[in-house]
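Here it is, the structure in full.
With one protein chain held back, the other chains of the complex are shown just where they sit.
First chain written, first letter: the chains are A and B, and each begins at residue 1.
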Amino acid sequence: MTESVTTTATAGTGTGRPFLELKDLQVHFPTDDGLVKAVNGLSFTLERGKTLGIVGESGSGKSVSSLAIMGLQKGTQAQVSGEIWLDGAELVSMSVPEIRRLRGQQVAMIFQDPLSAMHPFYKIGDQLVEAYLVHNNAPKSVAKKRAIELLDRVGIPSPSKRFDDYPHQFSGGMRQRAMIAMALMCDPQLLIADEPTTALDVTVQAQILDLMMDLQKEFNSAIVIITHDLGVVAQMAQDVVVMYGGRVVESGPVRDIFYRPEMPYTWGLLGSIPRVNRGGDHRLKSIRGTPPSLINLPNGCPFQPRCDYQQYVEGHSCVAEVPELLQIGTGGHRVRCHIESEQRSRLFAEQIKPNL
Amino acid sequence: MTLGVSEAQSPEGGLPADHLADTAEAKQIEGRSLGQIAWARLKKDKIAVASAIVILIIIGVAIFAPLIVKINGFPPDQFNKVDANGDPLLNTRDGGIPIGGLWGSGMSSEHWLGVEPQNGRDVFSRLVYGTRVSLLVALGGTIIAIVLGTVIGMVSGYFRGTVDTLLSRLMDIILSFPYLLFVMALTPVIADRGQDLFGIPDNNTLRMGVLMFVLGFFGWAYLARIVRGQVLSLREREFVEAARSLGAGPAYVIFRQILPNLIPTLLVYTTLLIPSYITAEAALSFLGVGIKEPTASWGRMIDDASDWIESNPLYLFFPGTALFITVLAFNLLGDSVRDALDPRAGRS
Partner (left out) sequence: MGRYLIRRLLQTVLILWVISAITFFLFWVTPANPALLICGKNCNTETIAQVNATYGFDDPLIVQYGTYMKGLVNPGGRMIGTEGSERKCPWPCFGESYQNGVPVWDSISEAFPATFWLATGAAVLWLFFGVLLGLLAALRKGKWLDKLSVGIALFGVSFPTIVFGYLLLFTFIVKLNWIPFPDTANAALFTVGPAKWLQFYILPWITLALVFAALYTRLTRANMIDTMNEDYIRTARAKGLGEGTVVFKHGLRAALTPIVTIFGLDLGGLLGGAVITEQIFSITGLGKLSIDSVLSNDLPAIMGVVLFAAVFVVVANIIVDILYAFIDPRVRLS
């Protein structure tokens, strides 16, 4: 296996730290109904040129984590704690003006729905130019040239003409390309893509993912891709973090997650992917139950109320204790589950894999 | 087995679990309906409770006006010239200004809020009876506007096509009328025709009816537009489609499926309309085109009192304050209702 592994990566920058490192990130929101614990202790690392996929259902804390990296919850009611190290700098404790200099410049974000993520009243080109000028002391003509260049690079035909179009005049795929171009305006080292292809149809989806991989090679950027689509992860990422109820439940190299998953939730995710090479009578398996309320998280394993394999655990630990995220093997594969590792492998091989 | 890109995923279809949102354990935490949440929020909201109490008191005053006036013993239309001791109440040489009391108001233990200049009618009694006019006209107008607006908006949105085009044009026309001017011009015209049209002579009972009708008639169009828009989107929703595909008729769909979803909108609009109609009735009576003498109405009292603003400012102060407090109470309650019904409020 050639991919670097989340927890053991040491290539790092001059400071000896990985390029991006999250340590025990917590994001909580106080509301009328109680404290919403959106993210509870998220840790991972990522090097330049690599891609990390964060997978989970809506409300599992994926997007909230990405906003925390950008510092976009500063000044709101959100309570963010833990550490986020980017290229030797710690972001959680950073002041707003400092982190503002990083936004767009060092870290850029590609948002889910480009129609609502781009300002409806300004021309696409001007929005790109703005992203450049805020970090570069350059004449507008330079910014415009770069914008047109990048629009061209992301595959928008006659970019100097489309420069003057408004977002609503673009198709969905074109808007997503423009959004990517906007994120690339300042050559960011880290790209966070929050469901970048969810709003697009499948062919366009594939084009956008190819584009992102090409650009990654070209700019040597690190990419965090947030998605609920395991297909996207399989195509893009080297490492995967599976989140559930604001916690990491399984993480590791993409092969481990797809071929040797050990957490029942991950099994459920894999089981719910439709496959073409299956007979027509094959039914997709869904995970029973609903995602947990982030206000009243279960006392034990967050997945326990929906887990079908509790009988393999002695006693009541599934209900009583949160399992720890433990490393298995040497490849950086980590799992949060009370079932014994060997038992999990057996269950996967006997009960899950044949049905996938 | 391959691990290719999955081929057929709807935008949110990746996780089937998202669709199973109905289990019991989820209900415990998130299963409260909007109505229950709104009610819980309202009960916690001190301003809402306080303004609701004030409104209940005002309604009580309106209902029990005759009883309340019995306590002080001065019917609202009675001209009082002398007090219990036989001393004159009004200074006849000075244009009929009340004698004594704070700022020439004639306030005394008999006449709690003083007496009217010239006529000597008891201000408190007139204020109490004025509550009736205000609330009746406002409620009547609101009911007419809400019923017309809801029915026309639903019909327009549900049936679409020619019906919708015609009704929408009608809304446009009504909305481009100079509203206040028209109400002002129309009220006396209709009231004048009372004998011919309804067999009722031009009296204040008729005028109250006319005011309700005119206010309601010009007030429905805006609501109808909102309702139409909501119905247009509601009728495309799955639960309506499902009902229709099962053979439900338009009446069933409109009243059982769509109407319940409009209730928050209607509630909010009602709380907006009532205070604005209270103000409108006062304004029209003030201008001399609404309620006329001898019936007591706050707007008429303010108009009357404006002539005495230098010599007896309190005569203006009392009806002004009554009007202000009433409108404020309704607005405060309306605001709280709106906030309570707002699904986004208090989250995030």
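Details
Criterion: a contact is a pair of C-beta atoms (placed from the backbone, for glycine too) under 8 Å apart; a residue touches a chain by one contact, two chains touch by 3 or more.
Not measured: the values here are computed from a predicted model.
Touch with the chain that is not drawn comes from one residue among B:L102, B:I173 or B:A242, which is B:I173. Contact with the undisplayed chain is limited, among A:A108, A:M174 or A:I352, to A:A108. Of the residues in subunit B, those that touch the hidden partner chain are 172-173, 176-182, 184-186, 188-189, 192-193, 196, 275, 279, 282-283, 286-289, 299, 302, 306, 309-310, 313, 316, 320-321, 323-324, 327-328, 331-332, 335, 348. Those residues of subunit A that touch the chain absent from the view are 67, 70, 72, 100-105, 108-109, 111, 113, 116-121, 130-131, 134-135, 166, 168, 182.
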